[in-house]
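Structure in structure tokens, see below.
Of the protein chains in this complex, all but one are displayed in their positions.
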Amino acid sequence: MPTFRRRPHIGRRAIGTGLLAALALSAGSGPAAAEGLSFLDPQGPVAAAQRDHFYAVILLMLVVVVPVLIFTPLVAWRYRYRNHGARYAPDWKFSWPLEALIWGVPVAVVVVLSVWIWQETHDLDPYAPLAADKSLRVEVIGYDWKWLFVYPDLHIATMGVLGFPSDRSLDIRLTSASVMQSFFIPALGSQIYAMAGMRTKLHLKANRPGTFLGENTQYNGKGFHDQKFRARAMTARGFTDWVKQVRAKGVPLDAKAYDVVRAKGGLTDVRRAVAGGSMPPGTVYFTDVSADLLANVMHQFNGGASSSEVIVSERSPANDTALRSDAGHAASATGEPPAREE
Amino acid sequence: MSGGKKAVGAGTLVRRLAILVVAALLPAMFARRRTGTRSLAGSTGSHGRPEDEQAEYRRELGSYVRGVSLAFVLTAIPFALVHWSMLSHGWLLVAIGVLALVQVVVHFRFFLHIDPPNQHTDDLMLILFTSLILIAMAGGTTWILTDLAARMH
Amino acid sequence: MSRAKDVRHPGLRLGEGHPDVAADAEEMNFGFWVFLMSDAIVFALLFATYARMVSSVAGGLGPEALFDLKSITIETAALLASSFTFGMASLALKYARSPRPLVKWLCVTLLLAAVFLGFELHDFAHMIAMGAGPSRSGFASAFFALVPLHGLHVLAGCVWAIALMAQIAIHGIDKEVKLGVQRLGLFWHFLDIVWVVIFTVVYLGGLA
Partner (left out) sequence: MTLHHLLLGRLDLHALPFWTMIEHPTHETIVNGTITTAAAGLEVLAAIVVIALVTRAGKWRYLWSEWLTSVDHKRIGIMYIALSFVMMSRALIEAALMRTQQAFGLGGGFLSPEHFGELFSTHGTIMIFFMAMPFLTGVINFAMPLQIGTRDVSFPVMNSVSLGLTTAGAMMIVISLALGKFSTGGWSGYPPFTEAAFNAGVGPDYWIWAVTLSSLGTMMSGINFAVTIYKRRAPGMTFMRMPLFTWTALCTAILMIFAMPPLTVATAMLALDRYLDFHFFTNGSGGNMMNYANLFWLFGHPEVYILILPAFGVYSEIFSTFSGKLLYGYTSLVLATMAIAVISFAVWLHHFFTMGQNASVNAAFGIATMLVGIPTGVKIYDWILTMFRGRVRFTVPIVYGLGFMMLFVLGGLSGILLANPTLDYQVHNTLFLVAHFHNMLIPGLLFGMLAAYHYWFPKAFGFRLDERWGMISAVSWIVGFMLAFFPLYVIGAMGFPRRTVAYFDPVYRPWMLIALAGAAVVLVALASLFVQLFVSIRRREALAVPAGDPWDGSNLEWAIAAPAPEYNFSVIPDVSDRNPFMIAKQKGDAYQTPAEFQDITMPKNSPLGMALAVAGGALAFGLVWHIWWLVALSCLGVLVAIVGQGFARDCEKVIPAAEVRRQHEAWLRTVAASRAVPRDLEGEPANTGLAARDRFSQAAE
């Protein structure tokens, strides 16, 4: 497994000062700007490597770009029609040394870039696990117009917020229950498509606790712009507490709740329908979530279950109860919404 | 690899036969070059004489007959191979693929009259360039989609 | 035109017995070749799609259950023979003094094409009857885009041949008819090549 390399480059930082300054300038203008928005202000190793690569490529490209920016106006002005002092050689049309230079330099640049591409692409392959640590498994399912984050080992699921501990990497599997979507947390790293009947993979990690913008970047209809979430990296302790919270405040993801999830609509619609008033704003918490949910959703497009059968779980209820008591919660404490009683 | 084992004995025999047939056919195809150049010389110099035209007609007719015979043979072999499962699955695919390629060349040569020595380079370049693009597109598509399919489970 | 003497375009070369077409044939035939090559890309992509989707049967029937080699054999024989009879039509155009042999060979070609199309339609009906119509699965969709498209091309070739015979009836064998027969010839032989790939990739490959 390729472990994660991070090559410090002093020069790279300096180049991006302009862009970063621009970012910083605008970053001060709103409260929400405190959230990690961009890989230029990376919050995880993947994004940091991408930023370094970004600046490195820019720096190298300047070898070709800067001469154009200098010589184009310079030559045009020096050889303007009225400048009678400039030499005029109307028949001059070729020079081997210059030819070698204008082919040679771009070729050299591209050779270097190609080596970089090969290395970086393999190092940062989203399918490749990040480190040998015990990663947290998260399964992401795209609906119109929200993401469902399933924690198959914890039997919970959330919407609107993706919580995870910052000391563990995230092992994400993705699919879509609708059209194609693209899952993206810029401050942490790569985006990847989620498609119906197919499973893509992504590995991310945060450096420290924080809250970052998460979104879908592939247009999927009228709720597209609203398909955002917060990626919340927490301390190990904080994560445990958060999971308890989810269990406490969440509602079971049964067939009825699932119908709400898969119906077209935004996060607010789901919140309203499952009466998630006790949950923190902008989130929906689910408990009793089948570990096979993602597989079932995928299967449904590959000649398998109808969409109403997706949530059928193979886990025994007893097992489920055991898990719940493990977490130290009585089922009665979950604040089940009345709607579920029917 | 369905039914490969039982057909191996007969398969090798038929395979050798097929190779022999193809090997015998190939020279026949390229033997046409000689007569091809001769006919060009003939037609430029001696237009209008009925006996020459008659010869020219017979030559061209012969070319079509040769082409269609080759086409039938090259079709019959793979159909027979598949019908009687005479080779193992893998070899069968290779054999019918190769035979199809040979037949495509036969069609180009005898029906579409693509014969390099007597050809405008324009047309030949066009066909070769098309082949290049075609391989890039179809091959690339297969490569990409196969890779994706493998990584989507 | 100085280049008229140097006509070495592909396809049937009418030679010096037909000086009226020489200059135009060069350009027309080359243009038609370019079109055919563009069309070849269409088929190539359909083949690639088919190859990718052949296993996407979505629980339905696959090639080995659906294809009937006997019928394919007859279709193939008819189409290969029609390529030969079209060659005869081309020779008739080049050498015959009257339109009769040309029309005769075109009619034979049409007859063979009708046999081909008839059996092909029969195959399709058979597949649909077995519940493998185009909306059954990705495989069936890919099949019903690729093979009938070739059939449609053949049908278009037939319409073209009939139109040419009508033109012969009205205008006789004039320059336009000669150019038309030449190009239809290219088209016809091209379709034969596509069929060779179809019976190899789709039918034999599916049954192998």
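Think of it as A, B and C in the order they're written, each chain with its own count starting at 1.
By definition in this document, contacts are C-beta pairs under 8 Å (C-beta built on N, C-alpha and C of every residue); 3 or more make two chains touch, one makes a residue touch a chain.
Because the structure is a prediction, the values reported are computed rather than measured.
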Visible partners of the omitted chain are A, B, C
The listed residue (A:Pro45, A:Gly210, A:Gly223 or A:Gly250) that touches the chain absent from the view is A:Gly223
The missing chain sits against chain C at residues 2, 26-27, 30-31, 34-35, 37-39, 41-42, 45-46, 49, 52-53, 56-58, 134-142, 144-145, 159-160, 163-164, 166-167, 170-171, 174, 176, 180
Per the touch rule stated above, chain B touches the missing chain via residues 122, 129-130, 133, 136-137, 140-141, 143-145, 147-148, 151-152
Where chain A meets the chain that is not shown, the residues are 19, 22-23, 26-27, 29-30, 32-33, 35, 37-40, 47, 49-50, 53-54, 57-58, 61, 64-65, 68-69, 71-73, 75-76, 79-82, 86-94, 98-99, 102-103, 105-107, 110, 113-114, 116-118, 120-122, 124-128, 178-180, 182, 184, 186-187, 189-193, 195-198, 200-201, 213, 215-225, 228, 300-303
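As a working rule, only the chains that are shown with their structure count from here on.
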The larger set of C-beta contacts, choosing between A-B and B-C, lies at B-C
Note, CA centroid farthest from chain C's centroid sits on chain A
Note: chain C sits from chain B at a C-alpha centroid distance in Å of 17
Listed in rising order, chain B residues that touch chain A in their complex are 151-153
As the complex stands, chain A meets chain B at residues 127, 195, 197-201
Within their complex, chain C touches chain B through residues 8-13, 15-17, 30, 33-34, 37, 40-41, 44-45, 47-49, 51-52, 69, 72-73, 76-77, 80-81, 83-84, 87-88, 91, 94-95, 186, 189-190, 192-193, 196-197, 199-201, 204-205, 207-208
